[in-house]
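Complex shown without one protein chain; remaining protein chains in place.
The letters A and B name the chains in turn, as written, and every chain counts its residues from 1.
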Amino acid sequence: MRETRNVKRLGPYVILVLLLAACFSLATVLQDRVSDWSKRGRSDNVLKVLLGDGRRLFADQFFVQADVSFHSGYYPSIFDQANRPKDTSHLTAKEGEPAAEEHEKQMNFLGPPRDWIERFGRHFIVNEHTHLEGSHESEILPWLKLAAELDPQKIETYTVAAYWLRDLGKVKEAERFLREGLLNNPGSYDILFELGSLYDQSSHDPARARKIWELALRRWGEQEAAGKKPDLLKLGQIADFLAHLEEKEGHLARAIQLLKLSQKGSPHPEAAQRRIDELKQKLAAPSPLANPKAR
Amino acid sequence: MEPIVETRNLRVEFRAQNSGQAKKVAVNDLNLSIRAGEVFGFLGPNGAGKTTTMNVLLGFVNATSGSAFLFGVDVREPIARQRIGYLPELTYYYKFLTAEELLRFYARIFGIPRAEADRRIEQLLKLVELDAARKRPIKTYSKGMQQRVGLAQALINNPDLLILDEPTSGLDPLGRMKVREIIQRLKNEGKTVFFSSHELGEVETVCDRVAIINQGKLKVEGRVTELVEKHQANLEQIFLNIIGYQPQLAA
Partner (left out) sequence: MNTVLAIAGVVIKELYRRKDFYVLFVLTAVITLVMGSVSFFHDTKMVRYVKDIALLLIWISALVIAIATTARQIPAERENRTIFPLLAKPVTRWQVILGKFAGCWLACGMALIVLYLFFVVVSGTREHHWPLLNYCQALWLQWVMLGVVIAFVLLGSVVFAAPSSNATISFIVVLGILFVGRYLNQVALQEPEPLKTLVYTLYFLIPHLEWYDVRDLIIYDQKLVGWVDCGLATLYALLYMGVFLLGAWLVFRRKPLNL
């Protein structure tokens, strides 16, 4: 009788232990099979596991938020943006550049108010187009960092952030961030170009800058060979900057070669041609050292 | 003297739930008159119309036709309820309040000054034996304690008319005795008590007059002693006769 009571009392606990043991055993058997079902679960990125590919939407939103922050809240809505090209080149464009002028036009989206509600509502929003200046420029960086965390394959995040980090004097952080971008995007000529610019303009290390820009050209070429249609404008930019560097170093022939390459992607090939002609003239002119009597 | 509670040709109809059905008449030309100082029992089987009548008196439901008055004031006026106390059958109060807070809340609604409210709360909590539990939230109370809180809130404004809906429902014999004592005490103070109940034995003991209602219609009204003498039966038998109950013959 007592034994029956004991069995009845302990019974549920024994069943619980047996169930747990069964779960554990099943888990060890299923472990390998489940890893074939879901690659997401194997990722070491928490956000990738939680959000899957949806994290890219959030990344885009954070990138836009950086742009909103750059404009101190004055930003077109999705209704205003519907007919406008998605262009964020203004984030790294300097005043007077064509991208900056085009941006100025695009940001004139408010227009006159259509009714009294809209007129009154404008008192409660930011309605002046400004850009962050001075130390306030760093305010866009957290959003860019978050965007990079969520979508490490979004290259623009790294290039824009690095541009502003350099502008704020944080050269080491910019370099680190670009290298992080390269780890996630090994074939990216954009990031390599930005890294080269960092070495050239901020670190004043032309040798390193040359190596990186040449690597960027190679990567561009590899993408073209693979039929991926890489950005011609970027090719033009890389070749132009490298040409400029070679010219400074006195390697004029190489500079001419690169300028010819840059014409492919340049919006103003005639400007490149003028420079080629100037360099050819320089090359052709006899060097003072070659004829001592000319002294 | 003007009756304390009066209904004149009171009629309450409810729309049928299904479109094919006729309207339901819950109260059918009810004429009631309750005088000051009496304990009045309102009886009837389930679905007879007792609760609907109370709903009208308390302003929860509008009459389809006819009228109802409390102290000569139309029940649709909120001031008609200034001098009444109401104890519902199912006692639910704000569970997150303590008994003291609940009574203070109701006292404030009646516009009772703070000092007077404190005195009454003290008195009532002792009367219903909830003094020890006054600071505990009502959600920790037993059913009996909640019933007692209900009684206390019904008395907070020292009402001249007390409307009780099944006041002893769910109470143990001790609780029932306490309620009977309170009703008797109120009667001695000249208050009027109007209550519905299924406990006919209790009604017979406590009430001065009763009304029996069935299918919305008033079937009988009068003093308990007179009814018992007239029908030569106790109240329960009178009740069963009126509602048309035929006892099964033993096999």
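Simple rule for what comes next: a contact is a pair of C-beta atoms (placed from the backbone, for glycine too) under 8 Å apart; a residue touches a chain by one contact, two chains touch by 3 or more.
The structure displayed is predicted, hence computed values, not measured ones.
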| item | value |
| --- | --- |
| Sole residue of A:Phe63, A:Trp143, A:Tyr199 or A:Phe241 that reaches the chain not shown, by the stated touch rule | A:Trp143 |
| Candidates B:Ile4, B:Leu32 or B:Leu58 - the one touching the absent chain | B:Leu58 |
| Where the missing chain touches subunit B, by residue | 51-52, 54-55, 58-62, 78-82, 84, 86, 88-90, 92-97, 101, 105-106, 108-111, 150, 153, 163, 165 |
| Interface residues of subunit A (partner: the chain not displayed) | 65, 69, 72-73, 77, 79-80, 114-115, 117-118, 120-121, 123-126, 135, 138-139, 141-143, 145, 165, 170, 173, 177 |
